[in-house]
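The complex is shown incomplete by one protein chain, all other protein chains being positioned as in the whole.
Chain IDs A, B and C follow the sequence of writing; residue 1 opens each chain.
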Amino acid sequence: MIKVQKQRINVSEQNRNLLKKRIGAVVNFIGVARPLNNSGKIKYIEIEHYPKMTEKKIKEIEVFASKKWKLNHCIIIHRYGKIKPGENIVYVGTAAQHRNNAFKACEFIIDYLKVKAPFWKIEQQNNKKTYVKSKKKDEKKIKVNY
Amino acid sequence: MIKVQKQRINVSEQNRNLLKKRIGAVVNFIGVARPLNNSGKIKYIEIEHYPKMTEKKIKEIEVFASKKWKLNHCIIIHRYGKIKPGENIVYVGTAAQHRNNAFKACEFIIDYLKVKAPFWKIEQQNNKKTYVKSKKKDEKKIKVNY
Amino acid sequence: MKIVYFSWLKEILGISEENVRPPKNIKNIKDLIKWLGTKSIKHRKVFLKSKNIRCSVNHQIVDKNNKIKNNDEIAFFPPFTGG
Partner (left out) sequence: MKIVYFSWLKEILGISEENVRPPKNIKNIKDLIKWLGTKSIKHRKVFLKSKNIRCSVNHQIVDKNNKIKNNDEIAFFPPFTGG
């Protein structure tokens, strides 16, 4: 299940969904908006995305990971719009028979979301708006091609 | 925070605790009781533990992982007693500035719990009680010594 | 041909999309970038930094040698920073 949405992610609800099937291992990742950057306090971040492309790209990642790591269930939710520090930005949940697969799939998905899904972040401070730069480290981490 | 308890783990509550501090990345693992083993349906599992030793061992794992991966928060909860298929058995939650640390710590903790914490599982079927055997694979996975 | 802009490209240009009719000798993304860079001072400012610009054709990421057709939707944007 994938979703691109403006509202906050209800993590409990998603975990209940993941746990519905009686599988052995559930892993999830929650990305949270940070309160600070190098130049100080962040009022909020704003995430822009490319609607016609976003869901398609996330779906590709979901399908690939579900097959490769034999997932019983996979949930990917990414927000856009204004997000305050401390709020969640992204939720990735994986459920599998064995924990290794659930872990690997979850980490793969968030790594790929970072560099393959069309989202752009702005950090809004009191008098300053910063277009967040992508991390080279993140791009290097991606080895598998699909 | 570590806990050894009989009752079900309230995953939502623990995730709320993890998310309280305004960190960047939260990872959690939930182990779920399986409905089947090689010889068929499982009615319930029963987990025995060594009370005087359990918390101490889990605490050691928590302290080690928190330091090694600079965790902002770490929650480990393991149940004992009768557990029905589909119910959770164990919860590991890690919160860190960066996702790599949160993932590595979470996976480390569950790997170590499997082979270092004094729990023993019984699978109860209709006419059969099986003492679960440890997996060599799990013991091999543990490389770091602490 | 529809051109779509995101992030700082959109901010500098002041528009999120535009329809263009490039001449026939504009055959791939590289050509298109050069040609778009001549449209205005703002366009030049954006497309001069073209090493930092990524691009998609009909919602597929492509490299700059990718051929383009008249009814394509072409998007320009910086590297992604979601997650």
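In this section, a contact is a pair of C-beta atoms (placed from the backbone, for glycine too) under 8 Å apart; a residue touches a chain by one contact, two chains touch by 3 or more.
A quick note: this is a predicted structure, and the numbers were derived from the prediction, not measured.
Put simply, the hidden chain is in touch with B once you look at the whole complex. Taking the complete complex into account, residues 31, 47-50, 52-53, 56, 78, 89-90, 110, 113-122, 131-134, 139 of subunit B touch the chain not shown.
Note that only the chains that are shown with their structure count from here on.
The distance from the centre of subunit B to the centre of subunit C, each centre being the mean of the chain's C-alpha atoms, comes to 50 Å.
With centres taken as mean Cα positions, subunit B sits 24 Å from subunit A. With each centre defined as the average position of its C-alpha atoms, the distance from subunit A to subunit C rounds to 27 Å.
Contact of a single residue of subunit A with at least two other chains is seen at positions 31, 110.
Under the contact definition stated at the top, not a single residue of subunit C touches 2 or more other chains.
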